[in-house]
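Removed from the display is one protein chain of the complex; every other protein chain stays in position.
Labels run A, B and C following the written order; every chain starts at residue 1.
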Amino acid sequence: MADQAMAIRKAPLAGLRGGSHAAILTPAAPASRISLRAAKDAVPALSAALGVTLPLRPKTSASSGKRHALWLGPDEWLVIDEDGADLMAAAASSGALHSAVDVSHRNTAVIVSGPGAEVAINSGCPQDLSLGLFPVGACSRTVLGKAEIVLFRTSEDTFRLECWRSFSPFVFGLLSEGAEDAAH
Amino acid sequence: MLLIYCPYCEEERSELEFRNAGDAHIARPTNIAEITDEEFEAYFFLRDNPKGVIFERWRHIHGCGRFFNAARDTVSDRFLTTYQAGEPKPDLNAQPKTSATLETYDEALEGAAQ
Amino acid sequence: MSGVNRISGAGRLTPARTARFTFDGRTLTALEGDTVASALIANDIHLVGRSFKYHRPRGILSAGAEEPNALLDVSRDAARRQPNVRATVQEVFDGMNVSSQNRWPSLAFDVGGFNDLLSPFFAAGFYYKTFMWPKAAWHNLYEPFIRRAAGLGVAPTEPDPDHYASRYTHCDVLVVGAGVAGLAAALAAAKAGAKVIICDEQPEVGGALHYDSGTVVDGKPGYTWAQETGKALAGMDNVTVLTRTTAFGYYNHNFVGLVERVTDHLAAIDKTLPRERLWQVRAKKVILANGAIERHMVFANNDRPGIMLASAGRTYLNHFGVSVGKQVGIYAAHDSAYEAAFDLKKAGVAVAVIVDCRERPGEAVLAEARSLGIEVLTGHSVVNTTGKLRIASITVARNGGGGARKIAVDALLVSAGWTPSVHLFSQSRGKVKFDAATERFLPGTYAQDCLSIGACNGTDDLQATIDEALAAGELAARAAGAEGGGQVALTGQNAFEWTGGMIGAAEGAGPDTTVKAFIDFQHDVCAKDIRLAVREGMHSVEHIKRFTTNGMASDQGKLSNMHGLAIAAEALGKGIPEVGLTTFRQPYTPVTFGAIVNHSRGSLFDPARKTPMHAWEEAQGAEFEDVSNWKRAWFYPKAGENMHEAVARECKTVREVAGVFDASTLGKIEVVGPDAAKFLNLMYTNAWDNLKPGRCRYGIMLRDDGFVYDDGVVGRLAEDRFHVTTTTGGAPRVLHHMEDYLQTEFPHLKVWLTSTTEQWAVIAVQGPKAREIIAPLVEGIDLSNEALPHMSVAEGRICGVPTRLFRMSFTGELGFEVNVPADYGQAVWEAIWARAEPMGACAYGTETMHVLRAEKGYIIVGQDTDGTVTPHDAGLSWVVSKKKPDFVGIRGLKRPDLVKDGRKQLVGLRTKDPKVVLEEGAQIVADPNEPKPMTMLGHVTSSYWSPNCGRSIALALVAGGQARLGQTLYVPMADRTIAVEVSDMVFFDKEGGRLHG
Partner (left out) sequence: MRKYSVFAVAREALRGHKGWGPHWASPEPRPQYDVIIIGGGGHGLGAAYYLAKEHGITNVAVLEKGWIGGGNTGRNTTIIRSNYLYEESMDIYEHSLKLWENLSQDLNYNVMYSPRGVMMLSHNIHDQQSFKRHINANRLYGIDNEWLTPEQAKAYCPPLDIAKSARYPINGAALQRRGGTARHDAVAWGYARAASDRGVHIIQNCEVTGIRRDETGRVTGVDTNRGFIGAKKIGISAAGHSSVLMQMADVRVPLQSQPLQALVSEPLKPIFPCVVMSNSVHAYISQSDKGEFVIGAGTDQYNSYSQTGGLQIITHTLDAICELFPMFRRVKMMRQWGGIVDVTQDRSPIQGVTPVPGLYLNAGWGTGGFKATPGSANLFAHLIARGEPHRLAAGLTLERFRTGRLIDEAAAAAVAH
């Protein structure tokens, strides 16, 4: 019974590095994530339980340390904990009516950083990523070429780009070409 | 490529983030099991397909994920308004003039000149 | 020396910076900055091509994107060869190879030129009237002949080694065109604080200022002002200046496509650079400053090499320092051409004559011509030309006849006036209006948020253009929300005021039906062809266009449209606006497919989705099949095995020992909330509220029309939490379908849907030894039949990581589906494999999965059903609740045709000869001897060799199938007819005992 060693985790983009001097691409470290769904009246209790205030305005996020809550829709947040904490348990402790689904392994992320990050992402993403319209902390589900992504601006020249794992080689590949072009 | 105002994201986004979902304001009969063949045909198949203003549904499928409604002119492809699912059909005559109902630049220039 | 026609001291290129290139094998010297056209003319080459239909010798006509004649094949190396390149746009680079097209054996002697002699036969539309006999000859004889003669360049034959880039971008103001108007508008918008993009198709900004030598802006020569302004704009943070960038398409909602040519002018290419870059611009405001295009004169034999537009002659002289000839004639209906004569004369080139078909040219230009000593013949026309491969003379006659005089020239510059470039405005679906006074179409009603300024708006005077541009720039910036304070004032002046212009055929170009007075050079459309079209009843301008092909060549009628229209209007006896203009379509100039698709190629063409275990499968030598976007392991051949052998082995092994299968691609949706069961009751045909947590159930999902949409096993994890599975291909559309009903029909239900397809790696372990294989790895789950019976689910751990362990089977064997978080998928798979392999189990792929499920009569939605099949047709009536008051599809199922007898029903087929395997897709008949068209009863949906049954098995949709059990039917193939017996669908373990281990 369970005499085997614990299974080793293998992230889909493990070991990849890429980009250009204008836009560096780095696979993000494994993180825990939940897709959180709830009506507005559950937000205070969930915020308290998660330790981060769930944002209510479109395209905004809230962070508390390495925990981030991204507004994706009027009743939908992507909560990411970069330290891998148990978000399912935290949400469950709220006592409020909600749906939390563990998507830690469904998503993976690429960090795009550098002065050409916007241009690299705009190689396949139709959103206006200028700082005025997509400031630090802004986040949105959108598309990159033929893949769906969630885009989260963590600093003026850094984005966290989440996608489903099987799309990540495509996303990384397209970003690589975008990053190369951004260098010119 | 259309530019569509999502009433949930409160922003115009590229059509690439959206999926059209057919006519709006066609409610599924609550007694659907009892309706006649003709009523079912009307519910499921028959459409106005107007040349002019169409009330249609879109889903911001690669955005907030919400279905919402739009009034669009099928001749110019211009959106007159978009509104959240469940809201009644808007009175288009009462709509405030939005940036979508643009004036021509000629008019604008004349206005500026006066 | 960079060409005999290069004039020392003229132009703006640097004489020391030369580049060498070849033209039809001959090495020539050019200067950096030359276009192919300017370099060829510098080397005294005018003959560059042959026309499409008559193969007439053709020269360079223009100095810009409107060029219809000088289309050449340009290559860097064998794979980087581009046909149909406009010599007037392509810049020379050192080492380039240029060849002429559409000629054989050579440009000077082209056998196709014979067509010119037959041209009376080849009138417009002649092919509609002949080539009809004998019947087969069109395809076998005439068409191949016509095809060989047609076409211009030769298509590339090697894959394109270059890459292309793409950028989506947004701006407040997009300015198209960087001539005086565009630059001034961009400056005003930029100073007002707007985010501005200004693009121009030429290598540098300036537009008409390249040739218009007398223009002064802001107290400086126009060209100098333009370069300074371009630099100033490029230096501003809020401005992007894009040269070599063509705005090719104006699409809905101010979406404009630009293509930037990045490397085609470079001698050595940096491989990291894209060849071209597509800019997809969404602009709040668009300012169109496209300028105007000069028209040629329509007269007899107006197509000889050496005949070119007057402004082109000025461009070659003033910008490139190249004289178009040594003895240059001018033929004009517009004052602007006079300035070409002045520039040439001042540069020391002989000007033979100015022929002006007008009686009264502008007084200022006339006076200047006289003071320069240039002969001007007003009220005269050029009625013919001579010269085989280059113009040698013109014949000039007084209008109305009389006094014909032959004048020797080696070049003739022509101008019939200027056509405003309303292409992009028209693409934006704006409506043009006809200005009768100036005989031109101008922007009328706007359809999108844009504004035309300058020459494309019909504004002629330079100061007026500047004022209009500055006002537009600022207005656009303000309207886009810019709040900067900068204001711009500028003055500008032309050397001469211009008057005149004509459209249609000039004197001597008809109505004689033998005169070749060309309107559309590339398509060899003459004035007489337009008249013929009208005679043949083509009264709409669109009909005339299509009948004559006027304006349908690769220049899209930039020169020819207005002339064709005027001639048609005259022939019809109608006004020009009543005849109407044809629609301008995207793109403004041709755009490579490569730029349009840019990154989308190879691995970036379409995401190839791979499961967490893909690398292991690949290492095991698995063959893969495409299922929607997924790559799925198809079968695992061992050394020396073919597909049939591998599948047979896998099939036997699973039933005898066990098999391990990657089921990760199945769609998964987590349905969570207090109303989850209620929601599933509506979405599936069967009932869900009575399913206990820890148990699973098979569900069928319909559309409201009653046809099967998807299926899958649903597990209840808790009162308020279900784990739904879908088919691999159906996952995205099922989620969309469920969201649609949840959000818009059942919004009162408290339930949420989340895709978890990729959260879980799914390892199916199936076969008698399945339990034995996984048991030691599992913690916290009792795997016994009692604790975890068939169709149940439990949560626990495997290999130390969380699992959702399903007891279920798509093989008919004792089976488990181990769900683990995806990053652990490969490790858990390997742990399972490490136990399975020594026991004699195998890994199996989708093909074996298909065979095993068919042996059990389990259907695959999408293979055994096809969107026209009800659950009853598929033998799944047991899944359809008779008690529920509602579910999606409940009413559709009751429609008359869906309940009538004789519908196609899914049944089993057993071939009379058990060794014969039917073809999937084969059709079934009752009477194999019926003549065609035969009455088909249905088709074979699934068919396999079953190693476990030792015979072939098949599923089929057969009309009235259930009533035909035991009947013999026939499958007529091309080479034989196969007899089959209709049977039930279960071929193996009919009692189902094996499921329970």
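Structural remarks
We take it that a residue touches a chain if its C-beta (ideal position, glycine included) is under 8 Å from a C-beta of that chain, and two chains touch if they have at least 3 such contacts.
A quick note: this is a predicted structure, and the numbers were derived from the prediction, not measured.
Shown chains touched by the undisplayed chain in the intact complex: B, C. From the set C:135, C:915 or C:976, the residue in touch with the chain omitted from the display is C:135, counting the whole complex. Listed residues C:52, C:636 or C:887: the one in touch with the omitted chain is C:52. Checked against the full complex, the candidates C:18, C:327, C:463 or C:540 give a single residue touching the omitted chain, namely C:540.
For the chain left out of this panel, the touching residue among C:407, C:934 or C:949 is C:934.
Touch with the hidden chain on the side of subunit B covers residues 1-2, 15-16, 19-20, 22, 37-38, 40-42, 44-51, 54, 56, 72, 74-77. Subunit C residues in contact with the hidden partner, per the touch definition given at the top, are 52, 80-84, 120-121, 123, 126-133, 135, 138-139, 143-144, 146-148, 150-160, 162, 164, 249, 251-252, 255, 257, 280, 429, 512-514, 528, 532, 535-540, 542-543, 546-547, 549, 552-554, 556, 585-587, 590-594, 596-597, 600-603, 605-606, 608, 625-627, 705-707, 862-863, 866-868, 892, 895-898, 919-923, 925, 932-934, 936, 939, 941, 972-974.
Quick note on the criterion: only the chains that are shown with their structure count from here on.
Chain pairs A-C and B-C differ in how many C-beta pairs they share in contact, with the greater number at A-C. We define each chain's centre as the mean of its Cα atoms; on that basis subunit A and subunit C are separated by 32 Å. Centroids built from CA atoms put subunit C at 27 Å from subunit B.
With touch defined as above, residues shared between interfaces to two or more other chains in subunit C number as follows: 168, 280, 282. Shared interface positions of subunit A, defined as residues touching 2 or more other chains, are 126-127.
Across the complex, subunit B meets subunit A through its residues 1, 8-11, 13-14, 16-17, 62-66. Listed in rising order, the residues of subunit C touching subunit B in the complex are 168, 251-255, 280, 282, 429, 445-451, 471-472, 475, 479, 704-705, 736, 739-740, 743-745, 747, 885-886, 890-892, 894-896.
Interface residues of subunit A, counted against subunit B in their complex, comprise 58-59, 72-74, 76, 126-127, 140-143, 148.
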